[in-house]
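For reference, the structure I am asking about is given below.
A single protein chain has been omitted from the complex, and every remaining protein chain is retained in its original position.
Up next is chain A:
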Amino acid sequence: MPDLIRHNGIHKDEWTLVPAPEKGEELTLPDGPALLPAAVWKENRDQYAGRNDIGIWFDSHEEPEHYSDLIGDLPVIAVNFPKFTDGRGYSIARLLRERYGYTGELRAVGDVLLDQLFYMKRCGFNAYALREDKDITQAEHCLNFFSNTYQAAADIKEPLFRRRAS
């Protein structure tokens, strides 16, 4: 089982990410907890209702707007970074947290590298499937590089201009 970084340490990842099925292909569920493509899950969500071993994942071009009132009870939502330079996942995470009030585990998957962890955390992620070739022992250091920030985001509700001692 691959490793997963959470804010309380490194864990074995029990979840399997199920890729989007090709046209005409049936979705087969793996053994154990599974992350389903958001669109597939949405279509069949009655069948997964109430299961705490089913989560979903968004690709970077997808729009969480279309899922806003469906996702509250999901145990895990993942957002895919097809390439670390694709910054759309940061906006998706903030929308899920700040607009749609999602409070469960929000994990970054795909091309997840060390130097982006801090920004991901700020946008609301709390779990990270670091790319396998990266040194996971450096993750905590990188997650906490800055002790303060100028902007409000998913982690800090007030921007610095409201927090400065005047």
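By our rule, a residue touches a chain if its C-beta (ideal position, glycine included) is under 8 Å from a C-beta of that chain, and two chains touch if they have at least 3 such contacts; residues count from 1.
By definition in this document, contacts and distances are computed from a predicted model.
Undergrad: Which one, "Iron ABC transporter permease", "Cytochrome c-type biogenesis protein CcmE", "Nitrite/sulfite reductase" or "FAD/NAD(P)-binding protein", is the UniProt name for the chain you do not see?
TA: Per the UniProt record, the undisplayed chain of the complex is "Nitrite/sulfite reductase".
Undergrad: Please pick, from A:Glu14, A:Asp73 or A:Asp115, the residue that touches the omitted chain in the full complex.
TA: Spelled out, the listed residue whose C-beta touches the missing chain is A:Asp115.
Undergrad: Pick out the residues on chain A that sit against the missing chain.
TA: 63, 84-88, 90-92, 94, 98-99, 113, 115-116, 118-120, 122-123, 135, 141, 145-153, 157-162, 164, 166
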